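We show some of the complex, not the whole, and keep each chain where it was.
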């Protein structure tokens, strides 16, 4: 799995973006990375993908230090990839099918094989019916799902998701949650989000970032009970935590538990 | 501009994008007889082929440039959907083509210009398929070349940069208009006064819209240039 | 821009694109090469019927599209038709300061001829534009052995047209409600600002897309299936 060791990253102008970051993504199946805007989440993701190269420290994958030559990176990205926040920037084709097939065609698979995998990927995000649609007629939520399919098609071991629910309405958020839960059965997921309720529901281990540092880490429930840590990181508590603390109810992980038992 | 390497790109895009094809007058679908449609296509082809070869070579060195060119193509097309305030009060459509003459060499924008002109005829009903060759010649070859030539020739002179940009954009636009009028003039000689008559008539009648437009566009290009340099 | 939408939803959208393309190519060739008034009118009628009746494109929308190049047409036809000279050789003319302004029989026929050709060609091109999507056309171009670089640029340009069209509209509206387009001076400045903002977004998109390409194991080629 991915381990980040003593990672430091600076921008060209000398600003420190990440300072002594240590992470072991083996600590959970769905890892949450939370922090205010500008806390370094995106820079961290780009480091994890090998797109930015740390100034000090290293990324280890399956025990081996990541190398930055073309070939190593290419091999690495067959295992680790990412869905970016804005779907527009990830769609290159005007036909959904071609876009989802893009990565596979880059790997020179044959078209029959590609067809199977594209179909499976589109099924996973419940977007089979969009296959022949032009990308520019899709709604935002549909674009988001196609962008996810374009990445799922690769069958990587690790998938990074940056703000997967940003801009989505409650219904689509639920859909994406469903997709994430399903995908998490097969892959390791690393998710960043500003929606604390979403993170609380989905993730099992959490890193809190602030000003480019890891301010805290721990199991989901435990992290969200650490009031001063969340205040320092300018974050908020999920409401299930709030009513646990405020009303003295037991600590539930899911809404459904709360309402079943009470 | 946070990234200096884009500066050349910007200048060239602006110079070639906006000016020539910008407010050019597209010869409409079917207007030219077969002979002339063919002549202008044949004249455009060498530039187009040379451009394609050049792009091919360029892409071998930098495959990401494809994306940049694609985005530039979209950008220039979109400018043609933008209504630009013109002197007469009516609105004209700019149609930019082109790209990085300085970064990529002027023939590259011939290719990009052709693509944009093709999309314009299919998506906006501007120009046409039978007149594509003629429009490519005036808007994606002559206009950009004139703009580029003026800019390249004057950029090292002591002349004010903004003025150079203005000149390049405005004169590129004018060149396009003169070529288009010529294309029409030779295709339809006046039965009484001959080519000289038809040429005068096309030059004259389009001058009413195209000359002010060239000036407006030159100014606009210069403003955008300054805004970007400041950024 | 709505022509694009119709290309995907019309009744001929899934009809064999090669046949559609060949028909249009032939119609254009006949209209420009043979160029007989009656043939031209026949093409106009056939193509219009195919587009509106068979393709199901709303008639008002179709006519609106046909009228887009109207200004060019009128101005150019007038230039072809009318001539000025000191000799009175015209079928119909007026006299102004010893000059005659009018038209000859030849130029009248030529103008009529141009008109029928223009509408024949327009109707053929519009049949293609309204019933055949760019995605289908790109596949035809590939079959026609258009160089790969061009195909790739077509794909990428087509995609980015819609990205920037949306962005341009949003920026324009934001300016519009802040009075950016009230008066000539403001319009001018706002247009320049709009172009600048859009341009900067081109560069940002480029940077982000390159990162996304890395993740998609881009190897230098944008392929499409057949």
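Order as written gives the chain letters A, B and C; numbering starts at 1 within each chain.
Throughout what follows, a contact is a pair of C-beta atoms (placed from the backbone, for glycine too) under 8 Å apart; a residue touches a chain by one contact, two chains touch by 3 or more.
The shown structure was predicted, so the numbers you read here are calculated from the model rather than taken from an experiment.
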item	value
Protein chain stoichiometry for the whole structure, using the labels that appear	A x2, B x1, C x1
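Heads up, the rule we're going with is that only the chains that are shown with their structure count from here on.
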item	value
Steps needed, at fewest, to go from chain A to chain B via touching chains	2
Farthest-lying chain, centroid of Cα atoms versus that of chain B	A
Separation of mean Cα positions, chain C and chain A [Å, integer]	43
Rounded Å distance, chain B centre to chain C centre (Cα mean)	16
Overlap residues in chain B, where contacts from two or more other chains coincide	67
Chain C, residues touching no fewer than two other chains	134, 155-156, 158-159, 162-163, 205, 209, 213, 218-219, 221-222
Chain B - residues contacting chain C, complex	3, 6, 10, 13, 18, 25-34, 37, 52, 55-56, 59-60, 63-64, 66-75, 77-79, 81-82, 84-85, 111-112, 115-116, 118-119, 121-126, 128-130, 184, 188, 190-193, 197-198, 201-202, 205-206, 219-220, 223-224, 227-228, 231
Contacting residues of chain C [partner chain A, same complex]	5, 8, 133-135, 155-156, 158-159, 162-163, 205, 208-209, 211-219, 221-226
Parts of chain A lying in touch with chain C, wherever the complex brings them together	46, 49, 51, 73-74, 77-78, 81-82, 84, 86, 88-95, 97-98, 101-103, 105-107, 111, 114, 133-137, 150-151, 154
